[in-house]
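The other protein chains are all here in position, but one chain of the complex has been omitted.
Per-chain numbering from 1; labels A, B and C assigned in written order.
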Amino acid sequence: MALLEVNNLKIEFPSRHGVAVAVEDVSFEVNPGEILGLVGESGAGKSTIGNAIIDLLSPPGRVAGGDVFLKGEKISSLPASRIRQIRGAEIGFIFQDPMTSLNPLFTVEEQLMETILANLDVTQESAKQKALNMLEQVGIPEPEIRIKQYPHQFSGGMRQRVGIAIALSADPALIIADEPTTALDVSIQDQILQLIRSLCKKRQVGCILVTHDMGVIANITDRVAVMYQGNLVESGTTEQILQRPEHPYTKSLISAVPRADVKLKRFPLVNYIEKASVGFSQIDVSNHWLGQTSASDVSSVAKGEDLLRVEHVNLRFITKNALLAKNRRYIQASDDVSFTVKKGETFGLVGESGSGKSTIARVIAGIYPPESGRIFFADQEISAMSERERRPIRRQIQMVFQNPYSSMNPRMRVQDIIAEPIYFHKLAGSRKEVEMIVGDLLDHVGLGRRAGIKFPHEFSGGQRQRISIARALATRPQLLICDEPTSALDVSVQAQILNLLKDLQDELGLTMLFISHDLPVIRQMCDRVSVMRYGKILEQNETEALFISPQHDYTKNLLALIPHMDHLSREGLMVQQG
Amino acid sequence: KTLKVAYDADPVSLDLHEQLSGGTLQLSHMVGDPLVRWTQELKFEGRLAERWERIDDRTMRFYLRKGVKFHSGNEFTALDVKWTFNRLRTSPDFKAIFAPFESAKVVDRYTIDLVTNKPYPLLLNVATYVFPLDSKFYTGFDENGKSKDALVKHGNSYASRNFSGTGPFIVTQREQGVKVEFKRYDDYWDKKSPGNVSEIILTPIKEDATRVSALLAGDVDFISPVPPTDYDRLEKSDKVDMVTLDGTRIITFQLNQKRVEAFKNPKVRLAIDYAINNAGIAKKLMKGLGTPAAQHSPKGYMGYSEDIKLRYDLKKAKQLMKEAGYEKGLKVTMMAPNNRYVNDAKIAQAVANMLAKINIQVDLKTMPKAQYWPEFDKRAADIMMLGWHADTEDSANFIEFLAMCPNSETGFGQYNSGNYCNPEVDKLVLQSSEETDLAKRQTLLQKAEKILYDEAAFIPLHWQDLAWAAKKNVQLAPVVNVMNFPYVGDLVVK
Amino acid sequence: MNSEQSLWGRISNSNVFYHFVRDKVAFISASILLLIILAAIFAPLLTSHNPNDLATLDVMDGEIPPVWTEEGDERFLLGTDDQGRDILSAILYGARVSLLIGICAVVLQCLLGVIIGLVAGYAGGRVDSLLMRLADIQLSFSSLMLAIIVLAFFRAFVGGDLYSQFAMVILIFVIGVAEWPQYARTIRACVLAEKEKEYVQAAQVMGFTTVRIMFRHILPNCLSPIFVISTVQIANAIISEAALSFLGLGMPVTQPSLGSLIKSGFDYLQSGQWWITIIPGLFLIVLVLVINLLGDWLRDVLNPKLYKG
Partner (left out) sequence: MIIFLLKRLLQAVVVMFIISLIGFTIKDSLGDPVREMVGESVSEEEREALREKLGLNDPFIVQYGRFLKGAVQGDLGQSYFYKKPVTDVILSKLPATLELVFGATLIIIFFSVPLGVYCAIKPRSWLTKFIMGASIVGISVPVFLTGIFLMFIFGVILDYLPVFGRGELISVWGPWETGLFTLDGLAHLILPSITLSSLMLPLFIRLIRSEMTEVLHSEYIKFAWAKGLDKYRIWFRLALKNTMLPVITVGGVQIGTMVAYTILTETVFQWPGMGFMFLEAINRSDTPLIIGYLVFVGLIFVITNTLVDLIYGFIDPTIKVAGGK
């Protein structure tokens, strides 16, 4: 008997503008001990299916048809009390967005413990032990100290791991993991995936793993289901799907996987677009609004010269406050970090989760003031400026946040979110022009103009990430800080977006600071790369040089762990070599 | 028996000489005895003075009761009366009442003479204010080294906290503004008094509705005052009895002739008097708890005359306005307190409405008394409300304060915000205060009242009636009086 | 999405309007509110006499019960108060004053409170301490004391005679100023929590001005407590106005507001003349009820997550 059986599931989101069908006629099953990989286009309805299984669709959403069976019991339309028993204990769920799924007011320990105590019959003491154990297993360093902290004190990847720890802590029979490793570096990703895998094999746990990472699919899943625009277009064993894809979408998807082995000029594009509802168009930057410069731009820096200089930046976070200075405990999130970014280049930052990448990005963006050290932008020391002096420069340094959802005002429509900086910095002449630009940007990130009237919570994880990118581009920045800009995107959309960035860079000399865990992407995108660990920069080099001959042991280790995709078929696929 | 009493306020001090107010007098009659006191018929009744006789036209001799003991155990003698009398004359509040007196002369242990400067007809009236205090008790120094007899208005003096008098009750506990507890004095001299209340708990309850509820809920036995709005309800209730007496406090409006030219014209004043339906106000707003008035003096007072009739005639009022040349009307301001007299603000409003009918537009402002008095002193509005009760229970007092020509030296007309001034009235009143022949005095005062009436010197509304309510078993009627100090000592509770 | 839409087009296309037309409760509440407002505005046309025209009042008509009771009088549909004022007319005329004062005062409170709260919460540090201590001082001087202060100043600088002309403005000012700390503290707390969130940081990175971040980004996320407090405050303001009139600071006593009408009836409540308080009281309750219902509804509509579709 299958552990989970989904039959003809149909899910709708009704709204005043009509009913949006998010999932249509989807059926699949998961057997005990099996890992089912769910891949597909961003916004295809993967997360929605997961939510529907545990009956937690967010409000207007409703299951319009189909059934779900768990161990033979029909769990769709169960009474609330019974489904509550199933959640946690039977089905462990890892949400896609780690930032917002942890309660900000409770410590990690409380959130772990309550899950264990609610679902398992154990004592307080052993629950505590188990909680610690779980944190350790997901690779959080110093779990005894960390467990007492609050979510906001964790880095993106660490929060994601806490989410995983919580979902696994109650020994569920089925795990639904919605992109569980997007914010994790390869070594930790590997550790987590092994953990899940061993759970599946040892305890016959079933698992649905939603991911965009073909490497992950290739390495740990048993079977794969491919989704496209709300439909399940293809499913089969991993090997079958990866090597002999049948559906054109699957084929193009696989062809777009970025390569870790050679650097290409542009990302290969997927040209399978079934309904062509949302058209990606390559932009002609010279005529495009994005290509125009406004008067206030810093144009003094010539291509190839230093645009950004980070000198000896230090930043500590207090982890334990105390009256006396000597009793306080800190985390050195940024330890004497120095680097420069030249105009027109892409500078990569890689490193362990929690190593301080986001922190340094935030320091540059002016969210955290550095404790010591200086930052120069176009030879102006921005770290020493007052807020007022700094404001005109801010527009030119934009950031794509690691957590797109929490970085968007939940009460604003997407079109307003994107239009606001344009209005504010007076980058367009008329209201009409602004609306045109916004629509255009939405098109470029593959959402379509109609998305503008929706609110952030109505989007899928990947869609939000694209909104975030569109917003960052709307100010026509000189320097774009991308903190995991494509972690939630499927490879095809990812390719589109990254190509867009590349175009902008080629034509306009856009400079980028690119943070990512995805080493193939780094290899494709960056000119130079720094490797970070424990707040320090370990190594810094030209990308190719670094990939070919890494110096530091940590770097070597990292590169070795890139999932292998040798068995990935590339033949007969439409690959555009730029 | 324990009697729980709820008044609207509690006495401000245990020092009977500190403030001349209803609260103090109510307390005085509980803890002390005057030389003489008023009966319900406004006659005099001897208390600590067994009898009295007039020695000459300036001297009255009082024969004091023997064997009376103060609460402290000290014996009561003429020396105490003299001491008390002298202390009263230093009290800022009482000194004015005692101004006509020259001295108190002790004749012997139980006899004392009170001597006035000039012949003074109201000597006995004033004697009702003499509640002899225990002079020995107040001699010496208190723990703070202050003299025990110090009379301090605002300080924590010995006398304001400790008391020794001859009255039926002893204060056992007192928390300012919260409650006062009394116990009957075992050695009280008046063995004939039928009073059988052994303990009193007096609680001030400011809020009318609460006071009434407390009585109806049985939490207290006896309340005063009774708000007119609840009059009907209490009257009908089978749990409580109401006692009402025609009051002596007159409510008036004064028309300021200095501020408004038109008010100098007696016709305008008359018109206003004609326009106001006092009887209506007394009936509707006061629920009958007011006696419509056309003069200062209530019935029973010397200046009261039957011939002075109420005036109300709208047509005539309009006619008078026309004659005076004001048929187009007037715009005036009016001020009234809203927590001083019974229904004060409502009355003022009703009056304003009535004046509108003769085209006098009134801009009315009401305010709490704390704000009102300074405004009154400034004469801040064209028409001001004033209520008055004669401390001496005598007609002349009304006129001296309210209707004589204002004179800052003599102090006459201190409350005459209308600035009405008629030397003839002044003369009559001054004459009356030295006239010991009561019949002659009556003519003088009645004449003065008549002039005021004819000239509409002020606008009288009504005398505020007094009302008490108590549980059925409390026999209230015999002990209350128009001065509003029930003789609780004589109260019988069944 | 035509940018050249007319104003009406934009309104009728907006979410608020869309939900409004479909929400029965909101629609009915709004209709009642509109009705009340219209009735207040057109009171002279709807009533037989003007209760503010003193010449039409007669004490002898006082305390007549509503027509449906035994002693009722046809002239006075809802009875009369102690002065002989027709309750119905008095309610309509009084509602004018009360609505104006209630709404304006709350708007003022809200404005002051929101600005101060936003600044305090967002700026933090000294500014925060200063503003919050200012709030403490203001709280200590309740509307009662504030009214006395303002009145004293008014008398000193303008003269007491003009008071009745400015009574309305002064009242709005007093009630409006006295209660801003309520809002300020609530907003401040909300801002403290919100400003740590990433969307605010994102707005900072965009280079927006502080003012814009405060009003455009943080404020909309703090709306829900503001709505709750506001609806309560309107009722409060209407009652406060009546309380102040006791101090001689309200509207002229000869022009009763809804609040003072209710208050004047307190004395009569126990003694059987219930209508003087109860009828205007019911009117007030209905008024506050519909304002509250509208407030609740608006709050839900402004929260995109609660859209029912």
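Throughout what follows, a residue touches a chain if its C-beta (ideal position, glycine included) is under 8 Å from a C-beta of that chain, and two chains touch if they have at least 3 such contacts.
Since we're looking at a predicted model, the values are computed, not measured.
Every visible chain touched by the undisplayed chain in the complete complex is listed here: A, B, C. The missing chain, though absent from the display, is touched by one residue of C:56, C:89, C:109 or C:186; that residue is C:186. Although one chain is not drawn, the whole complex shows that of C:239, C:253, C:279 or C:301 it is C:239 that touches it.
Check B:59, B:111 or B:213 against the missing chain and you find that the one touching it is B:213. Contact with the chain not shown here comes from a single listed residue; of A:85, A:237 or A:557, that residue is A:85. Screening C:107, C:139 or C:168 against the full complex identifies C:139 as the residue touching the chain left out.
What chain B contributes to its contact with the hidden chain is residues 6, 12-13, 19-21, 92-93, 95-97, 153-157, 160, 175-179, 203-207, 209-210, 213-214, 216-219, 339, 368-371, 373-374, 377, 388, 391, 401, 408, 411, 414-415. Mapped onto chain A, contacts with the missing chain fall at residues 54, 56, 58-59, 80, 84-89, 93, 95, 97, 100-106, 114-115, 118-119, 150, 152-153, 163, 166-167, 170, 321, 323, 405. Residues of chain C in touch with the missing chain: 124-125, 128-129, 132-133, 135-137, 139-142, 144-145, 148-149, 151-152, 155, 181-182, 185-186, 188-190, 192-193, 196, 224-225, 227-229, 231-232, 235, 239, 242, 262-263, 266, 269-270, 277, 281, 284-285, 287-289, 292, 296, 299-300, 303, 305-306.
Going forward, only the chains that are shown with their structure count from here on.
Of all the chains shown, the one with its CA centroid nearest the global CA centroid is C. Chain B and chain C have CA centres that are 45 Å apart. The distance from the centre of chain A to the centre of chain B, each centre being the mean of the chain's C-alpha atoms, comes to 88 Å. A straight line joining the Cα centres of chain A and chain C is 48 Å long. In chain B, no residue reaches two or more other chains under the touch definition. For chain C in complex with chain B, the residues that touch the partner chain are 53-55, 57-60, 62-63, 82-84, 160-161, 163-164, 246-248, 252-254, 264, 266-273. The touching residues of chain C, when paired with chain A in their complex, are 1, 3-4, 15, 18, 196-199, 201-210, 212, 216-217, 220-221, 302-309.
Those residues of chain B lying in contact with chain C across their complex are 208-209, 212-213, 227, 229-233, 277, 280-281, 284-285, 333, 338, 345-346, 348-350, 352-357, 359, 361-368, 371, 380.
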